[in-house]
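Got a structure for you, written out below as structure tokens; questions coming shortly.
Apart from one protein chain that is not included, each protein chain of the complex appears where it belongs.
Let's turn to chain A:
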Amino acid sequence: MSETANSEATARALPSWAAPESSDINDEALKALETYKKRDPSKVVVRFKAVGNAPIMKQNFYKITASNRFQAVIQFLRKELGWKAGDPLFTYINLAFSPAPDDTVSNLFKSFCTDGHLIVNYSTTAAWG
């Protein structure tokens, strides 16, 4: 019994810098993090353009919430096209590259918008590998 107590005491006898209280995290910084976590409700215009044999959409301009991930854009596009799960669909920005699915529409818009639109190309075959 006394042995257990001893070893516990040893384990707890850490130098003060090794076990700081959680309260030493700056509240102002944590508040700032919460602010940046808030979703941006603004919308940006996404313009879909078919490539190759992909069907053309009747309406190809959409306002999409900027905080959405690109994955949501892909899902939206699949729904609009009536694509079934497993039907191939490849998406690109500016006829150049496929963005990461977890990148946000907002980030892509800030870096790649053309004339106020984010241009998303879609194809049924891999076009720009």
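FYI, a contact is a pair of C-beta atoms (placed from the backbone, for glycine too) under 8 Å apart; a residue touches a chain by one contact, two chains touch by 3 or more; residues count from 1.
The criterion applied here is as follows: contacts and distances are computed from a predicted model.
J.: So one subunit is absent here. Using its UniProt record, which name fits best from "GPI-anchor transamidase", "Large ribosomal subunit protein mL46", "Autophagy protein 5" or "ubiquitinyl hydrolase 1"?
T.: For the chain missing from the view, the UniProt record says "Autophagy protein 5".
J.: Hey, which chain A residues sit against the chain that's not shown?
T.: 14, 17-20, 22, 24-26, 28-33, 35-37, 67, 71, 93-94, 96-104, 107-108, 110-112, 128-129
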